[in-house]
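All protein chains but one are shown at their positions in the complex.
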Amino acid sequence: MSFKINVSTIVLAALLLTVPGEFSFAQATGSVLIQNATVITVSGDDLENTDILVQDGIIREIGQNLNAPRGTGTLDATGKYVLPGIIDAHSHLNGIGINEATNPVTPEVTMYESINPNSVSIYRALAGGVTTINLMHGSANVIGGRNATLKLRYGLGQNELKFKDAPQTVKFALGENPTRVHGQGNGIQPRTRMAVETVIREHFDEALDYRKNREAYLEAKERYDQNPQGNPPVPVAKNLRLDVLADIIEGNILVHCHSYRADEILMLARVFDEYGIENYTFQHANEAFKVAPELAEYGAHASIFADWWAYKFEVYYSTAYSASILNENGVTTSINSDSNELIRHLNHEAAKAVHYGQTSENDALRMITLHPAIQLGIDDKVGSVEIGKHADLGIWSGHPLSIYSINEKTLVDGVVYFDREADPDDVRLDRAIDPVVDYDDTSQTFYESIEGRNYDACMADVFMLFESSDNRQSWNQQIHNH
Amino acid sequence: MKKYTTIWTGVIFLFLFPFSLTAQDPPAYAVENVTIHLADGSVIQSGTIVWREGVIESVGANPSIPYDAFTISGGDSLHVYPGFIDGLGYWGTPDLPDPEQVSDPGNPGYERAGIEAQRSPEDLELDGDEITEIMKLGVTTAAIGLKGYMLPGSADLFFLNGDHTADHLFRSSVGMEFALEGAAGGWGNRAYPSTTMGVMARFRQLMYDAEALKDHIEYFASSEGSMTAPKRNRILEAMFPVMENEIPLFLKVDSPEDIDRMLVLKDEFDYDVVIVSAKNAAYKAEELKERGIPVLVSIDLPEKPGWMEDEDSDPSGEEEELYRQRQAEAYRNAAHNIRNLLDHDILVGFASTGLSAKDFHEKILALKEDGDLSEEEIIQILTVNTASVLGAGSRIGELRSGNIANFTLFNSSYFGEEPEAKMVISNGVIHEL
Partner (left out) sequence: MKKLTTLIVLLAWTGILTVDAQITEKPEFGRFAITNITIHTVTNGVIEDGVVLVEDHEITLVGKNVRISNDYQIIDGTGKHIYPGFIDSMTRLGLVEINAVAVTLDHAEVGDFNPHVNAFTAINPHSAAIPVTRVSGVTNVVSVPATGIIAGKATLIDLWGYSPDAMAVKGAAALHIEWPTAMKNSPNDSRSDEEVEEKFQGELKELNDFWAKAEFYNRMMNAFEENPQDRIRPDKDLKMEAMREVVTGELPVIISVNREKDILNAIEWAEEHSDIPVVLNEVREGWRVADEIAAAGIPVIVNTLYTPSRPYENYQRPYQNPGLLAGAGVKVVMGSGDTENVRNVIYNAGYAATYGLGREEAINALTINPAEVWGVENRLGSIEQGKQANLIITDGDPLEPATQIEHVFINGFKIPMTSRQIQLYDEFLDRDAVNR
């Protein structure tokens, strides 16, 4: 095995040579002509022997025998497949904290303020062809924090990871997790699915009242400050939590709701219908297939696991055929990872929809590209290979649904962030290396090695204590609690 | 005139005590025949310092010693350094109590949440023993803050005087400490906020509430009209001086990511800031320079990897060899943090922020050896720079006439193996060791 660092991509070169204070990276975009690939556009038909011209990070032309403008490099993709960058609509890949689990309602917190740009997991996800993630708040709270839509520009700082102009999204959670954390754990509502609904309604109503009162105060204040006559207005303090809630009701923030059972899914759909909230996504939603016709009617989306089930009671009656059922019923469905392991091969998670419900290959691939883009409100920018969209692309050795295909290059905004031909073993960023940890100590990080479902990413921060409660390296001792 | 002499070596007292035990203090003091290290790097051999009523009267090679100055001879072997200034330390302050269990973790109340902006060390008893320990290291002045979580309280600047430190307050509220620390408590007794993003949200809400209260108080005071009386709140009101840019927030952060987070809040509320601790702040040097933000830096360098000093330690293979290269680079980066900040012309002072007194001198030597800082630069950071960050540069920091008499007499250069403080002059008060 060679340990030689053979770095050719500009980003890796830059990140490995970073000198503190000497290096700041603009939001880089690249220009390149990808030649002679089989292009899986996802939005339309696959295109054989096709070139893609990328300029300044944007797909400018798709066609045959395109010419590279002066100064634009070429990338020969003969025999290769180009897939839009995979989008993971549910991830906790690189948060410094995931769950503000101390209160059942916390939309005032945002994962944009919890980004760890230094996690090696980002690189490992890129290696799997992923270019965009929904870095989600955890599922401890009925109304959790806002999520962060990120591009995996590994090597850059947290601000440069943000997906520019992506709409805000927020996490909700129904069922076992919030009732267990707050009801069972702290003796405060909700303890049941009944109160999950009332917690949402109470807070929505409070937010609407607040917005009315706050706006009335601001008007009165303006009047009074200009002309201080009569009684001064009593200040109504700005309230971040209620502001976000009011914005949710007004449709400015997309809801992504952790949910499992059909009844709770319908509950939220009813409540949202009443408050006029549209364009939301049920996350996990293992039983969404049971109410697929209703979801289609409400226009609600589903973002699901390909085949996870039975790790907790509320997912016992679920099926790996659910992606196909939802798809057939007209529900916009994505397949997500919720795992730093699964995110490495979402293409093959999508392949499971082909295997189980015999969903078409193109529909299956949409579930990890265009559909999550729709659910995150960024489908005008990414999610398919189309002129004008961002050049977020994976170049695969074969058809990405084949088990024998390997992602060879990942481009974000036309910049190569992963190249299997220049793939050093140690891709840690300088600023992330703790000089106190010796080589011999580092295998203690072994316990960060995770297997998909066994690691409870969604409930991170809440059940941390359990994770290292036994010093024996059992093959499967962690808890299952998504 | 009575000459005071003593044997400087061989006797070590465990405790400091004020020198002035006699019934009547002399009108002035002088030390002569000492090597004076000025903060600007220049050295005066066989120099003399004269001070009167706590203020330096003269510093130089041959100033005339006034007739009424009680004179101490250094016998040519002593080294005088300007008194070091700690930009933020917790010396002598009480330890944190165990957090109480809360019945509603989402609404724990201000104090349980770690919001104690109203607290101030000048209202507390300070433990003189701890303070004495750092005086032996040459520190004569310290902004003392409080241990805590998100907003532990304000920091007050004291001249250190052992048990009597509380009597020597120099300035109150030189800064208000703010850290991205969740509320106290671990598994089972956490409280809001428990995450960094929670702290940020909680801080915003605190500011919004403070703004509303401030408006309310002002409206109420300015109008005769009918109006509900404002509900006064000491904690929110303690934030008013921050909002009015009367005192800066001392942002206690280390990583570039946390610095980013703090700057987001600064941009939202536009308060004055000092970055404190700042162990990896060099990664943000350009931005700090551009924004003109000063730093009170920690000198708590990470421990040097053992293998770097062990010639017999061979790596097990290529993988370890590469690992070591990067580890060594990481150590170098950490050690060069201050070097890089200075190279960007950032004003860098010093803050101990939890460093233990016993490690202090060792870290200073490491800064010189591995951090690529000159002795002069280190002294400047510990004295005039810190004074300047604290806005006290016209009174403390340098040894010059008109400044407050803060300096320490060591038996050797401070950069020797084990320099021993023999006498500390703090706010003009002599402490003999």
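A few remarks follow.
Going by the order they are written in, the chains are A and B; count residues from 1 in each one.
Criterion: a contact is a pair of C-beta atoms (placed from the backbone, for glycine too) under 8 Å apart; a residue touches a chain by one contact, two chains touch by 3 or more.
This one's a predicted model, so the numbers in the text were calculated from it and none came from an experiment.
Interface note for the absent chain: among A:Phe172, A:Tyr321, A:Trp396 or A:Tyr417, the touching residue is A:Tyr321. The missing chain, though absent from the display, is touched by one residue of A:Arg344, A:Lys389 or A:Arg431; that residue is A:Arg344. The chain not shown here touches subunit A at positions 120-121, 123-124, 127, 176, 289-290, 292-293, 307-313, 316-321, 324-325, 328, 340-342, 344-345, 348, 351-352, 354-358, 361, 401-406, 423-428, 441-453, 467-468, 470-477, 479-481.
Convention: only the chains that are shown with their structure count from here on.
Subunit A and subunit B have Cα centroids lying 42 Å from one another.
Every residue of subunit B that touches subunit A in the complex is listed here, in rising order: 103-108, 183, 187, 190-198, 200-201, 204-205, 208-209, 211-213, 215-216, 219-220, 222-223, 225-228, 255-257, 260-261, 264, 280, 282-286, 302-307, 315-316, 318-320, 322-324, 326-331, 333-334, 336-337, 340-341, 343-344.
Interface residues of subunit A, counted against subunit B in their complex, comprise 3, 5, 19-21, 24, 96-106, 108-111, 113-118, 145, 157-159, 186-188, 221, 224, 228, 230-241, 425-426, 428, 430-431, 433-439, 442, 461, 464-465.
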